[in-house]
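Questions regarding the structure given below will be posed in turn.
Here we show just some of the chains, and they stay where they sit in the whole.
To keep things simple, chains are lettered A, B and C as they appear, and every chain counts its residues starting from 1.
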């Protein structure tokens, strides 16, 4: 089975940590790197479209999304979240493919760091684990 | 009639309680265990897709969803709720199948415990009762 | 012309008041009781699906929804509202049928009582009046 990861470059210090977490989970599950497609997009806003692009190839058992939306001085972060999370559900529903959440939405940079460290609370790690579980569920069903 | 239950494993102490509540309601209604399909997903985020997977089999009279989204330090819980509840309505509308709510959205762990105990306020119990009522309504209509 | 009313049983003291209000408006408009279909669902969450079920029969000039979502200790009420109101608009749009609002969303029980009494502020009454007006508009257009 092949997997895809969509990574937002924005807040890259954080998203690289999340990406490493995701790759670690795949490694633990013995998914070879050659079976993991990584697609980079500028920011969280672009994640659903890239996920859509990957979903419609019907090549991947699941798609992991990786991004970090941190609260700023304006409501920019709020409205991005408002639009992207439903859009990700819609990609999943349209193509019947698991699209799991390694996008963190934090009030502070500290929160973002805590969720992207090299441990099992890393949200990229959790998202990849969820992708593996869901792929297994789909295989059985 | 067959029924399905989608259970999120996240916050499992709570969701097992909700699942037991749902099974109790089905038992009271004399639905044999062999007619209840239980599907487990990693977290609440994955419930709509699993519900979709079950709905399109057209095998179930209703789907009960079981999950526990508890408010944390970030807005993660908010955005999950923001996306999953409309997505569950859409699965129901697309397949004309009742998809009932045993997903609790709590501000505290205490609230989550109170809604997953072995009594008639158990929200899994209520969701299964709603599923039974709706299945009956659909049969008559 | 036939009309349908979807009533949520949850918070039944309130929703019966709203239902009586709706029936009163239909009576004032001389719509015979035999032309009014009443469908009962467990809670507000199930209203859109029941409205959908009725809409697709193409038998009704309009559908009145009756429910009472009262703010509780958790955000349960918020997320139900978040999902059901757009879902009701979608049923209306998909079948080009007026689906009017006798669902009250209250912060307190007192507010719910005030909006379900036997007077012209009764929101079930208002919703049925709106249904009658919209049915007339559709007939003319």
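Here is the rule we go by: a residue touches a chain if its C-beta (ideal position, glycine included) is under 8 Å from a C-beta of that chain, and two chains touch if they have at least 3 such contacts.
The shown structure was predicted, so the numbers you read here are calculated from the model rather than taken from an experiment.
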item	value
Where 3 copies are displayed, count of copies in the complete assembly	5
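The criterion applied here is as follows: only the chains that are shown with their structure count from here on.
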item	value
Category of the chain touch graph - line, ring, star, complete, other	line
Rigid-body rotation angle, chain C and chain B, from Cα fit (steps of 5°)	70
Averaged-CA centre spacing for the pair chain C and chain B, given as whole angstrom	25
Rounded Å distance, chain A centre to chain C centre (Cα mean)	40
Chain B, residues touching no fewer than two other chains	82, 86, 90
Touching residues (chain side chain A, partner chain B) in the complex	81-82, 85-86, 88-90, 92-93, 96, 98-101, 104-107, 111, 115, 126, 129-130, 133-134, 137-138, 141
Contact footprint of chain B on chain C as seen in their complex	39-43, 45-46, 48-50, 52-53, 73-76, 78-80, 82-84, 86-87, 90-91
